[in-house]
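Selected chains from the complex are presented in situ; the others are not included.
Letters A and B mark the chains in the order given here, with residues in each chain numbered from 1 onward.
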Amino acid sequence: MRLQHYLGGLENLGPVNFFEKKVFMAEWEKRIFGIHTVMMAESVHLDKSLPKYPLSEVPTTFKDTWTWASLRIGAESMQPFEYFKYRYYEKWLMGISQFFIDRGYVTAKELETLTEHYRAHPDSPLPEQPNPVLKEQVVRYLHHGDSGLRAPMDEVRFAVGDTVYVADPEAADHTRLPGFLRNKKGTVTEVYPGAFEYFVSTGPDGLDGPQHVYCVSFLASDIWGPDKSEPNTVIYADLFEDYLKPVHSM
Amino acid sequence: MSSLFEYDKDREAASAAKVRALEALLIKKGVLGSDSVDAVLRHFETVAGPFNGARIVARAWVDAEYKARLLEDTPKAIAELQFQGMTGAEGEHMKAVANSVTVHNLIICTLCSCYPWPVLGLPPYWYKDPVFRSRGVREPRAVLREFGVTIPEDKEVKVWDSSAQIRWFVIPERPAHSEHLNEEQLAALVTPEAMMGVALVPSPPPV
């Protein structure tokens, strides 16, 4: 487990920076957000997600799967102390640049050289090469999304009202199980209809193929202890089935 | 306070040059069109944003049956309003939770920054910051007090941590002394913070 999986519950962090309501701290951040979102809109997995997009008709040289998982893996697999050195979109820029280098779309040298160029000439324009069909797909994607919803599986392991324990699987690079819930006791409050595909395997962490998702409630006092928790507080989390164990297994 | 997120000019200039170089290369290589990124940004100015959430909340305030339907089947009730793109990216599976005299709700994503884009747009920096993500689940009442919201001990606090498909948003309580406002005027009172559960909707100034 890495520190970034255990953010929930760290103490003595000082005030939340509530006054910073900006979505982007700098203009450049909009561009990396946009690049990421276009990548999601042309990811090869979109012919398996809902709705099924006619991706073969979209003229793009992008031939990879790019989902939120891809982006999260970049940030979660960082050296934990490095994680805190960078602002949110700085981490996106690092992860996405590295992805394009690793997958051979651009070379590190190309990127470095052109970065120097734009550093020296910040107003130098981008190449003018519109791609109307891709633009249409981007707009379509933004309007219709990308769901991993599947038909329900034969066996639903838990029912509303069941007491469950949260598992503590090995998780090195990526997980959807928050650290503060591991090994805690909760109650199923909702069984979502259908099963959900995460599109990316998280390896030993357990996500691979469609599975049921549950909403599970936890008393704050069961998580932080009665002395160190606020009164009358309940935390709800959506958890994939593989992250839950029946109470008798403990 | 905002200095926590403000870095020196050199660092920003280096990032700006790098992202521009990346976008230029991706255009040249055929991964992006030069109009692709702008299409994304335009979407969040015109289609997806807190203006949608505010109108949904206002409708729920003026129509109790609509509110019941919204809580029962959020996507279906939102579809009634015929906004565009309401099941689009990061809104495929949304769920509304309602504040009341007995319950206050707060949304959070401790692992990353999940957020219901179609109804709220993109999240502010503090929502993505590790400080909120750490404290919001451990001491939500203390965090709310910093935002000026004091929740009495006998009122339950529910914190909704996104870690799978669902993106939650909060229907705040309708403020007192707002009987004279119409739906559009009510919508104008609703802030993104109120729909995240870190703020209440204040009463309108007396007429």
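Just so it is clear, a residue touches a chain if its C-beta (ideal position, glycine included) is under 8 Å from a C-beta of that chain, and two chains touch if they have at least 3 such contacts.
In this text the structure is predicted, and so the values were computed from the model without any measurement.
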Practice task
Determine the copy number of each chain kind in the entire structure file and write them next to their labels.
Solution key: A x2, B x2
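Here is the rule we use: only the chains that are shown with their structure count from here on.
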Handout entry: Computed distance of Cα centres, chain B from chain A, in Å
Key = 17
Fill in the blank from the handout: Touching chain A in the complex, chain B uses residues 1-2, 4-7, 12-41, 43, 47-48, 84-85, 87-93, 110-113, 121-126, 128-143, 146-147, 153-166, 193, 198
Handout entry: Residue ranges of chain A touching chain B (in the complex, touch as defined)
Key = 4-5, 7-11, 13-23, 25-28, 30-35, 37-40, 42, 50, 59-62, 68, 72, 75-76, 84, 87-88, 90, 93, 96-97, 100, 105-106, 110-111, 114-119, 122, 126-132, 134-135, 138-139, 141-149, 175-178, 180, 192, 196, 213, 215, 220, 223-224, 229-240
